[in-house]
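Structure, as structure tokens:
A single protein chain has been removed from this complex, and every other one stays in its place.
Note that the chains take the letters A and B in the order they are written out, and that residue 1 is the start of every chain.
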Amino acid sequence: MSYIQGETGDWEIVIGLEVHAQVISNAKLFSGAATAFGAEPNSQVSFVDAAFPGMLPVINEHCIEQAVRTGLGLKAQINLHSVFDRKNYFYADLPQGYQISQFQQPIVGKGEIVLDLPDGSSRTVGVTRLHLEQDAGKSLHDQHPAKTYIDLNRSGVALMEIVSEPDMRTAEEAGAYVRKLRSILRYLGTCDGNMEEGSMRCDVNVSVRKPGAPFGTRCEIKNVNSIRFVMQAIEYEARRQIEIIEEGGKIDQETRLWDTTKFVTRSMRSKEEAHDYRYFPDPDLLPLELDPEWVEAIKSTLPELPDDKKARFIGEYKLSPYDANVLVSEKARADFFETVAKGRDPKLAANWVTGELFGYLNKAGKEIEESPVSAENLGGLIDLIADNTISGRIAKEVFEAMFETGEKAADIVEKKGLRQVTDTGAIEASIDSVLAANADKVAEFRSGKDKLFGFFVGQVMKATQGKANPALVNEILTAKLKG
Amino acid sequence: MTGLTHLTMAAALDGLAKKDFTAVELTEAHVKAVETIRPLNAFITETPEQALAMAKASDARRAKGEAGPMEGLPIAVKDLFCTKGVPTTAASHILDGFKPEYESTVTSNLWRDGAVMLGKVNLDEFAMGSANITSYHGNVVSPWSPGEVGNWSRQLVPGGSSGGSAAAVAARAALGATGTDTGGSIRQPAAFTGIVGIKPTYGRCSRWGVVAFASSLDQAGPMTRTVEDAAIMLRSMCGFDPKDSTSVDMAVPDFRAALTGDIRGLKVGIPKEYRVEGMPAEIAAIWDQGIAWLKEAGAEPVEISLPHTKYALATYYIVAPAEASSNLARYDGLRYGLRVEGASLKDMYENTRGAGFGKEVRRRILIGTYVLSAGYYDAYYNKARQVRTRIKWDFDEAFKQCDVILTPTAPSTAFAIGEKMDDPIQMYLNDVFTVPASLAGLPGMSVPAGVGSDGLPLGLQLLGRPFDEETVLRVGQVIEKAAAVTATPPFMA
């Protein structure tokens, strides 16, 4: 456990997360309008989404399937009977005056998420529930000095609200939770996890307590839209609460905002007043009944998820937990690795993928999907090392060229003449001239200064521009020096 | 040709088929009739040009041999149905200026079958009322009101909420009208104005494009002058609609074909709990008369029990306002209708909704808000939903013993404006006989059965099993024929 040091001793942070994840679907949850990101304002709005008189919701079957798929991926209880409720409140971007959500009977019940912590350890966080609900529209406050502009393109888009238990104790754990959840959702193809575009938003519940004491009063920080902000907001909010309590104050349960310019949380004025959402079952909809066979059919199509993949990578490829984690965090990375590793030394493959490739991608700000070096080509490079066409050192040079040009390793090696010299005669000649030019050093070596061996190797490599096969150089050099 | 406005739909279809007159002639007569009955304030929006254009198109279709089941029949539309390009008000100030860009499924079905729209008729604001006195566009006067036109000696209510529909049909300004029924809003005004009104089983008519009052209860239905016409019009209005999740995917029967007149051996349930304390003698008498007619026709009356009848109104006055409070949240001055500006968004909401909703709507929204609010949900709303289940169970039991249920439609004949008006509970009691079937989602119809001592119409109500509108209609027609009511409103177009 890691505690925060306060004036009066140690404090423990208690964190729970509510993540809103936008369901990947063509059409909205209850209307046939499109869901694509970035469209012209109000161009993807039906009369249902704008809550015109007499409009009625009809549910999108794919969104139900996505919720079930996600529930299965979280090893959660799938509720075969669930109910849609209305959550009533007035807001400019909530056209109906209520959000259709699920309150008492959500589609998915208890599940879990295993966090992979930076030190290689794991920790399980409980998932309380997952429910389906409608997104609201968007209020734009800075288009006009005295007005707010409303765009309803998002209104009615399907969201999964995934609620965790208050099981996390540090900002790092919260960060790991969001990362892991995002990874699972992406594996499942149920949410793209794009936090900048708002496809994933976090409401963070934070409270503090003395270790072992009952839960303190919590504050909810709404709509935090990056993992970094989630962690920063928790750190700030915990310290704020500790300070208040240590100064003899008490925490008001309230909704707060993370101010991304001042790096502070602040009270949300618009949500100030106490809410009474008056939930009740939506009479425009009927209870949702799922066929257990249908759920089983979805289960049978689930991909291998990060935890299972990680275990397999450790078992099958003998990777370290750390490397396995890095590789499985995104399905595209794991797939890339497996393509490279196929029929090759898996450790070598892992080293090249997590080392050179990720390093270059990172520097270039590119995703693995955009890598100029394909998995096949990286495999080709490794093959050239394995069959002694090039040395490991030359391979790094070749990789750099591959990353720049996207060309195949063999082509670059040919073009640049980097093929390793394995011609014994040529190496011998090279060694002879090095030994001749350094007769004094040869004498020193022979009188017992073994360490000079490395010097001779270096000179030979220099003379061959690094292309001489190191093993052959060793072998011939040893023979010649002895003689 | 004023005689044209006194035809039944069935007769008008015959006349059109035989080329006795054209749809344009029939429509012209009705357009004039609509003007004539203006003193009743039945119409909020008249659409004569549209009517004539539709009639012309109808004649063209008929000429091509493409006549639909309601080809050329001029009807009125309750102003709760959204009609494309035509103002739709729900009789509320808050929908000022609202012109839908879409057409409700029910009206689309009617136009598909050839019907002609005369205009949009008045109602209680958001269909909340039983007297058509809560409309922002003024109350509707029943054509049964005694005295001089426009200078009535007693201004009678047409019932509500489909009061404009009832008045227009009774006064012969439309061959039929659409109504909607949440707790009796088709049946009670039909009874008050001496016409036929049927609310089909919940799920028969699509609610898509109908301004919502209480979603779990709202159902559209026809209001006509005969049972046969109701059968014709109901068939066109019904049908599965994938846009309404509560719409039922079931074939629509040819309701007219069910009108065989043969009810021999049919068991007619007479619920003892409907003999409420203080029931006026003439209501009890007409009910007994109805039982006798059916018996004569070979049916067998059986006493049944619906023990939770007395709780239906209280249940209704929790469930309906609760749903309404949420359904009406969308009227916020932001996207359509009235906006009353304010310094902040909250002020704008409160000003708009404060000015836009009338007293009765406001009252129901507040009750609905209260019964759903934290700490009261279980005691009120959830309790009401449980009692609703028991009411439904009562009917399930009853229909094991009978095929159809006969009751009075309303506890009195039409009353005058000003009576019963200060006390909301008194007003709510109008729905005492109609509400239980609404809560149970059952088909219910009111049929004219006679007149009271005041010369005003009395109706009898028939309730059927879910999706058994056919039996309801068949038995209804037997009563209609036996009663052979000849009285007509003193004021007709």
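Keep in mind that, in the parts below, a residue touches a chain if its C-beta (ideal position, glycine included) is under 8 Å from a C-beta of that chain, and two chains touch if they have at least 3 such contacts.
We adopt the following convention: contacts and distances are computed from a predicted model.
**Q** According to UniProt, what is the chain that's been left out of this complex called? Choose from "Imidazole glycerol phosphate synthase subunit HisF", "NADH-quinone oxidoreductase subunit F", "Aspartyl/glutamyl-tRNA(Asn/Gln) amidotransferase subunit C" or "cytochrome-c oxidase".
**A** "Aspartyl/glutamyl-tRNA(Asn/Gln) amidotransferase subunit C"
**Q** Which residue, B:Glu101, B:Asp288 or B:Glu397, contacts the hidden chain when the whole complex is considered?
**A** Here the residue in touch with the unshown chain is B:Glu101.
**Q** Using the touch definition from the top, which of B:Thr246, B:Asn430 or B:Gln461 touches the missing chain?
**A** Of all options in B:Thr246, B:Asn430 or B:Gln461, contact with the hidden chain holds for B:Thr246.
**Q** So which of A:Met168, A:Met231 or A:Leu285 would be touching the chain we can't see?
**A** A:Leu285
**Q** Of the listed residues B:Lys267, B:Lys392 or B:Lys481, which contacts the missing chain in the full complex?
**A** The single option touching the absent chain is B:Lys392.
**Q** Footprint of the hidden chain on chain B, which residues?
**A** Spelled out for chain B, the touching residues are 97-99, 101, 202-203, 216, 242, 245-246, 248-249, 308, 310-311, 313-315, 317-318, 325, 329, 332-339, 341-351, 353-355, 357, 362-363, 365-367, 369-371, 373, 380, 382-390, 392, 423-425, 428, 439-441, 466.
**Q** Need a quick check: the contact residues on chain A for the chain that isn't drawn.
**A** Touching the chain left out of view, chain A contributes residues 25-27, 31-34, 40-50, 58-64, 83, 90, 92, 139-141, 143-152, 257, 268-270, 276, 278, 281, 283, 285-289.
As a convention for this text, only the chains that are shown with their structure count from here on.
**Q** In their complex, what parts of chain B are in touch with chain A?
**A** These residues of chain B touch chain A: 81-82, 88, 90, 95, 98, 100-102, 104, 207-212, 214-216, 242-246, 322-323, 325-326, 328-330, 332, 334-336, 345-346, 349, 369, 372-374, 377, 381.
**Q** Mind listing the chain A positions that touch chain B in their complex?
**A** By the definition above, chain A touches chain B via 47, 50-59, 86, 88, 90, 92, 95-98, 148, 150, 276, 278-280, 282-286.
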